[in-house]
Structures are given as C-alpha cells and as structure tokens.
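Sharing a structure, written as structure tokens. Questions coming.
A single protein chain has been omitted from the complex, and every remaining protein chain is retained in its original position.
In order of appearance the chains are A, B and C, and numbering begins at 1 in each one.
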Amino acid sequence: MDCNKDLISRLKKIEGQIRGIQKMMEDERYCVDILTQIAAVRSAITKVGILVLEKHTKGCISEAIKNDEQEEKIAELMQVLSKFLK
Amino acid sequence: MDCNKDLISRLKKIEGQIRGIQKMMEDERYCVDILTQIAAVRSAITKVGILVLEKHTKGCISEAIKNDEQEEKIAELMQVLSKFLK
Amino acid sequence: MDCNKDLISRLKKIEGQIRGIQKMMEDERYCVDILTQIAAVRSAITKVGILVLEKHTKGCISEAIKNDEQEEKIAELMQVLSKFLK
Partner (left out) sequence: MDCNKDLISRLKKIEGQIRGIQKMMEDERYCVDILTQIAAVRSAITKVGILVLEKHTKGCISEAIKNDEQEEKIAELMQVLSKFLK
C-alpha cells in the first residue's frame, strides 16, 4: 500500500535521527541541543501515529461502521488514543 | 559518564523498536497493534527526554545557579520543555 | 443527550478544580503541590476531549461514512487531533 511506503520511510528517517542522538551523547554534546533533537523525534513519531490513526479510521473503522459493527472498534480506537494523551 | 551509557542503551532499544514497527507495517499488521507500539516508543523517547532534563538540571543548571547566572539557562530550559508539551 | 450531561458535569468539576488552584496560589502554597493539581486538571480536560472525540466518531463520522462522505470529516478529525498531540 502506498501510504505504508510513506510511513516506513518516515520510520527509517526517525531511526537515523535516533542514531544521531546516540552520537551526540557519545560526543557529550550540550544537553539542550540533545533535548531539542529528542523533542523533534517525539513529534515525528507522533505524526506517524496520527497517519496510522487516519489510515485505520478510513479502513477498518469505516468498514465496521458500514457493517454496523462499530461499537467495539470505536472503543478500541479511543483506548489506544489515550495511550498517546495525558 | 555512566548515565550517558544508560541513555545510549535506552536509545539503542528504541532504535530496535522502530525497526520492529517497520516490519509490522511491511507485514500489514493490524493498525491498533502498530499504534500500541508507536505509543510505547513515544513514551520511551519521552522518558529519555526527562532523564536528559534531570542530568541537565543537576549539571549545567546547578552550576549556573551557583555562579548566579541562572536567568538565561532557566529560560532556555523552559523553552525546550515547551517543545515537549502542547 | 445523556452523554452531554456527563461531559457538562465533568467540566463543572474541572471548573471547581481551577478555582481551587487559584486559591492555592493566593495562599502561596508549595509549587510542586500546585503543579500536581495542574497536571490533574490537564488529564481531566484531556479525558473530556477523548469522550467528545468518541461521541463525534459514533455520530457525525459514522453518518458521513454511511453516506460515503467521510474523506473531509476524517481529515477534519485528524487536524483537530493534532491540536492535542506534540
């Protein structure tokens, strides 16, 4: 699926960013610079989460709604969503 | 520094988790399972952020406070913190 | 709608908590105690957000999906969701 390719390439980029942060730590770089990179990686991962959520809503959730079986699916969706939100 | 070793090993683990999510996407696994993994990685990255913040507060911030130069350092700390919080 | 009554009573409770934090500030209470209350109010508001999101998904989103008009509604949903997530 095309959207999977986009998501996988985003994850590869995040993987590289995380290796970059490891390098910054090995080089004992200034903590605030490291924190800025960590915040950027966190936002990038959150964005991937929202894209997967969109894909799921357009796919499985829509199908369940069309078959009048949405109760469980929507409850499941809210449960996973609260793992992202404090 | 010992605490750097801990942080680097946490990041290596996160790197592995991200490769795992890529594999789940290639295998077209169920979106909610993928979202659960993404939320776990996001929490792990946030934890690394808090540990770096703690290290920074004990290190640079403490030093600046002892030398009565904390104004700028604390403003900088709050600015990077707001990159984590919406 | 019953679920509205529940949401409104949650908001009334949050309103009271916020007045409580104002009182703590007037009494110059310890900052960490104030921060703990602010975090609790933030979680309570987030919970109301998730409940409204659930209501919206069961209502307008489901209807749009049944009428095959979900594209715009789902995009709108993701946009408002990213206002909660960093």
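Here is the rule we use: a residue touches a chain if its C-beta (ideal position, glycine included) is under 8 Å from a C-beta of that chain, and two chains touch if they have at least 3 such contacts.
This is a predicted model, so every value here is computed, not measured.
Visitor: Which subunit C residues would touch the chain omitted from the figure, given the whole complex?
Guide: Subunit C touches the missing chain through residues 1, 4, 7-8, 11-12, 14-15, 18-19, 21-22, 25-26, 28, 30-32, 34-36, 38-43, 45-46, 48-49, 52-53, 55-56, 59-60, 76-77, 80, 83-84.
Visitor: For subunit B, which residues touch the unseen chain?
Guide: These residues of subunit B touch the chain that is not shown: 39, 42-43, 46-47, 49-50, 53-54, 57-58, 61-62, 65-66, 70, 74-75, 77-78, 81-82, 84-86.
The definition used in the following text is that only the chains that are shown with their structure count from here on.
Visitor: Where the centres are mean C-alpha positions, what is the separation of subunit A from subunit C, in Å?
Guide: 21
Visitor: Distance between subunit A and subunit B based on Cα centroids, please, to the nearest Å.
Guide: Between these chains, centre-to-centre, one finds 15 Å.
Visitor: Can you work out the whole-Å distance between the CA centroids of subunit B and subunit C?
Guide: 26
Visitor: At least two partner chains per residue is the criterion; list those residues in subunit B.
Guide: Counting only residues that touch two or more other chains, subunit B contributes 83-84.
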